[in-house]
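Just one protein chain is left out here, and the rest sit where they should.
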Amino acid sequence: MTMRDLRSRRGRRDVLLHAMLIVAAISTLGPFVWIALAAFKTQIDLMMGRVLFVPTLMNFEELLFEATSTYAVNFRNSLFVASTSTLIVMVIAFLAGYSLFRMNWPRWVVNVFLAWALVFNLIPPITLASAWYELFRTVQLENAFVAIVLSHTTLHLPMALFLLSSFLRAVPREIEDAAYVDGAPIIVMLRRIVLPLVLPGVISTAILVFIFSWNEFPVALALTSNLTATVPVSISKLSQFNEIKYTQMAAASILSAIPALLALLFGQRYIVRGLTAGAVK
Amino acid sequence: MRNIEGQAGRHWWQRAALSMRLGLVALSLALGLSGVATARTVDDITLVINQSPWLDGFAKLVGVYEKETGNKVALDVNPYAGSLEKQRNAVRANTSEYALLIINGIFYAEMYHGGFLEPLQNIDPNFKLDPQIYSFDETPYYDAAKKTVNAKTGKLMTVPVNPNITLMFYRKDLYEQKGLKIPETWDQLLANAKALNDPPKIYGIVQRGARGAISVTWDFFPYLMSYGGSLFANEKGGDFTVTLNSPQALAALKMYLQLAREAGPKNVASVDQAEQIQLLVTGRAAQAVLPIAAYAQMDDPNKSAVVGKIGYMNLPHAPGFPSAPSLGHWLAGIPKNITNAKKQAALAFLAWFQQPRNQLKYAELGGSPVSAAAFESEFANRPENRYMKTVVRALPMARQLWTVPEGAQIVAVMEVGLNRIVAGELDPAKGLNEMAADIEKIVAAAGYKTGKLPQLK
Partner (left out) sequence: MAIQQYNKKIKYVILAPAVLFLVALTLLPLLNLVLVSFNQVSWSSGRSTWRFVGFANYLKMGADSLLGAGVRNTAVLVVVATSVQVALGLGLALMCSALGRRSRLYRALFLLPILVPGIIIGAIWKLMYSPQFGVINQIIGLLGFDPVEWLGSPATALGAVIVVDIWHWTPFTFLLLLAAVESLPVDVAEAAKIDGASTWQEFRHVTLPMLMPAIAATAAFRAITASKVFDEIFLLTAGGPGTSTEVISYTIYQRMFVQDNAGYGAAISVALIFAVALIIVVMLTRRTREAA
């Protein structure tokens, strides 16, 4: 096999890959494009299914500037709640995960944690919402940011633990043993050696936790009032008992996708092969 | 006084505590008196309400109240989904964060039966519902002994804030074009619908046959009741014999199905309210039974292709019985688990709200008045308010669906049953029999006096 053969083989493979990816991208993107277009339509244009229409910004205007709309405030709140709870979740999950999966706990302890993580996800979120509302109400904190941040942390901690487990388990033992021998304290080793190795997993999990927290509805509804409410609560107000404001919903979903999209584009750089290359050597 | 001294005097700290208590009482009296002497200010209150097209008007009206009286009312606006859970959480806690609850006419029964609301005359014995406020089928009154809604024997629990009843929205331009007359009976409506039916361009009538939280049931009840049928034999009198599988109910159901088959879209079993409105505003349906809250979309050029073409008529009925539009109204109640001061403040707002002049102002601000003062005024004569004239005729006839908190279980049975009948999966007579049997079980298990009718053939 000459280099030229290899290169043309790669070339053909790449074309095929691109073709398949483009098909997948179109089907993923289709509904999204539809939502994006809907955001610039009037409601009647949307319902008549008009392909040609006069774009308008009124949905965004109503969403952001109408007197009874609190979307802008809710957007800020969501940013705060999602970022904070994600940060807390990742720190706790990373530390706990390392302890559980790399530090010689008996098998049953690890299994209990994993099983708990899965089982916990089966509890209907609304039930948790009511339970937490009662809990925080006894200390008069039911509408404070503390309540919703702590609740979101608790909601997503098990998932983060579970997802990190497979990444942490894949870290080669030799690396840690080498660090141990060097006499490094655990925290330093975690930061300098383990973290870079599991960075793709950590970043992906963090992105998912951020997105889940951002989109979470039942707990947010129960634990917030108008001024502390998050984006999903705000959007759900567009689905009223006699009218679903589709076009405003579309506008809201475009706006609300921006932070997560940014987090994604930023975090993507770390989900790249090659970080592990050469580590063992 | 002797007991207090006897108990308190024994230990020095008890005496100290007593003096502190007396001191606090004196202080608050002084403050209270000074408060009374200056302005008529009451506690700040928070009110929980739904997002709706009338919210703007309501918010503006609250603004007027605050300016006139100096009292503060904060609005906590909730989405419709989840509003029940939020209010439940509030009334079941030790203290409610809301002093005023805007309760839906569908789940108000739970609030009444659970004993969560303070009877308004407990707060102020002289408080009465303004005579110009419509009665809404006696739903503001509750008789705890008989566990039913009854204006004569019950106590006043709530003030209506929103008259969301159903009317028949129709294309008056098409009626004029084809020379059709406003129908009085269902048979006449059927004839009109068939005349207008021209699928797939336009359907004669589009009904709400989808299964939902309360969807097809709400659509069917006006038919049921205007044929002389009912869910229970005599709910207000306490007789909960299930009468859903009566010959009248079957006749009503057959008419419902006939309209669907002969003048409606094929997928009636999955048409919900949003789709009904969609079909109407895009000109694909000629008639639909909708709550008046939907009127705002009809004449908005951004939301409708039939601006100015929609008229409103009362629901038809079977000969010999009155029309029976369904009530989906909203009531304002005051929870028990708040301080007396807050209860007074909440009642002060309601007392102001129900005054005729404020009701009229409410209408002018784009809200949804509940008083004849607004509906029978000059305001109702404006062309954009043409729905009001129809509402005036409909309100005295509006009927609630049920008053028992088991309503949630009952509607679950009826939603599935009616939806399956509309979809053609279940025979009408058999379906009614099955639903009646299930409902009788539910009601009997809850301890009501009940029975059942012989099976329909």
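Points to keep in mind about this one:
The first chain written gets the first letter, and so on, giving A and B; residue counts start at 1 in each chain.
One rule holds in what follows: a residue touches a chain if its C-beta (ideal position, glycine included) is under 8 Å from a C-beta of that chain, and two chains touch if they have at least 3 such contacts.
Just so it is clear, the structure is predicted and the values come from calculations on it, not from any experiment.
The residue from A:96, A:178 or A:193 that touches the chain not shown here is A:96.
When the missing chain is restored to the complex, the residue among A:59, A:86, A:153 or A:228 that touches it is A:153.
In the complete complex, the hidden chain is touched by one of B:69, B:153, B:270 or B:355, namely B:270.
Considering A:40, A:75, A:162 or A:241, the position touching the chain not shown turns out to be A:162 (whole complex).
Remark: the residues of chain A touching the chain excluded from display are 13-14, 17-18, 20-21, 24-25, 28-29, 31-32, 34-35, 38, 46-49, 92-93, 95-96, 98-100, 103-105, 107, 111, 114-116, 118-128, 131-132, 135, 150-151, 153-154, 157-159, 161-163, 165-167, 169-170, 180, 183-187, 198, 200-201, 203-205, 207-208, 211, 214-215, 217, 231-232, 235-236, 239, 244, 246, 249-250, 252-253, 256-257, 260-261, 264-265, 268, 271-277, 280.
Although one chain is not displayed, chain B still touches it through residues 81, 84-85, 88, 91-92, 110, 113-116, 200, 210-213, 215, 265-267, 269-270, 274-275, 278-279, 282, 284, 336-337, 405, 408-409, 412, 416, 419-420, 423, 425.
One rule holds in what follows: only the chains that are shown with their structure count from here on.
Mean C-alpha position of chain A lies 39 Å from that of chain B. Residues of chain B touching chain A in their complex: 50-53, 55-56, 59, 75-82, 85-86, 89, 93-94, 97, 164, 273-274, 277-278, 281-282, 290-291, 293-294, 296-297, 301-305. By the touch criterion given at the top, residues 42-44, 47-48, 58, 67-68, 70, 126, 129-130, 133-134, 137-138, 142-143, 217-218, 221-222, 225-226, 233, 236-244 of chain A touch chain B in their complex.
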